[in-house]
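For this depiction, one protein chain was excluded, whereas all remaining protein chains were kept in their positions.
For subunit A:
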Amino acid sequence: MARLQLHNLEKTYGNGFRAVHGINLDIEEGEFMVFVGPSGCAKSTTLRMIAGLEEISGGEVRIGDRIVNDLQPGKRHIAMVFQNYALYPHMKVRSNLSFGLRLAGVPKAERAKAVDEVARILEIEPLLDRLPKQLSGGQAQRVALGRALIKKPEVFLFDEPLSNLDAKLRASMRVRITDLHRRLKAEGKASTVVYVTHDQTEAMTMGDRICVMQSGHIMQVATPKVLYDQPANLFVASFIGSPEMNLIDGSLNGNTFTTATQQVELPPHLLGRLSSYPKKAVLGIRPQHLRLATTGLTATLKNVEFMGHEVYLYANLDGTDVVCVASTAEFDAMDRSADHLTLQPDPAHMHIFDRESGANVSLPQGAA
């Protein structure tokens, strides 16, 4: 178990492309940290730099109290699970699991014991004498997990480990991994985990904290709840949450937010929180916090998606597309003949962003 620190970490490729722009991150001992972001945001590159598979152009990576920049991957006390499993195709599962220990010169009897223990934890005992090509996707992923687990590393690195699995298996593996981490943590044996994914469900459900990245920058590092309730900027606001947060352009005038033709009165607690008073502002409100009402903002209804327990109403509000999540009951009670919706934003969940800088200027005092 060890703390993992990234200090001004940079990556510049030979052709001059700067992939990672000096990021700083402190991951606590035994913490489950998820890197999330769209494709090309350098989350995998960062992970590979931690692993030692990618050269570090600047800054440092510290595992425990060692700077590991110039250490070979094998000497960093890490283990990694790859997206496409990367099992050694010519070795049986048993040898796949024990390969690292064999290289480390661990005696045969001890290796066998370690293999049995890991196989028991991951329920892959019946698979030990199979070749990787005889395994299903989920089984192969469990073996890959076992290969990482057996080394008892200080830091676990996961590079989109579930993205090759089907939805159902992904959900069960997700639970299995977090469960395992929790169990090992309770036994005092947990490793620090860095988990890369582009799937926000995985990020929200698995991470102790989440690091949202975009184009080689960290946008926000916070717990899932803070990330959802207090997004630091427009990028995080639109990236986290499904359907996306509604972002309505307008301006601030006194205590009202004005869109092209309509006005919303801002609650005093929100106004009191404003750290600056942007000229071009964006009102952020999650679809779940936009209620159907008799007074409020008027929007033109464009499309309705029935999801079973709730209904997504797609509408256009002064040129901005917005989504409102209504319960089936509310939807049933709605006047279906009108092509207009009247929407009332929940005052407790409004955000004001600065259009120019993208920053959330309405965060509570002391929030990240």
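Methods note: a residue touches a chain if its C-beta (ideal position, glycine included) is under 8 Å from a C-beta of that chain, and two chains touch if they have at least 3 such contacts; residues count from 1.
We adopt the following convention: contacts and distances are computed from a predicted model.
Per its UniProt entry, the chain excluded from the display bears the name "Oligogalacturonide transport system permease protein", taken from "DMSO reductase anchor subunit", "Glycosyl hydrolase family 16", "Oligogalacturonide transport system permease protein" or "RNA polymerase sigma factor". Interface note: of A:T12, A:N84, A:S163 or A:Q288, the residue touching the hidden chain in the full complex is A:N84.
The missing chain, though absent from the display, is touched by one residue of A:G74, A:P126, A:G319 or A:P364; that residue is A:G74. What subunit A contributes to its contact with the hidden chain is residues 51-53, 72-75, 78-80, 82, 84, 86-91, 99-100, 103-104, 147, 151.
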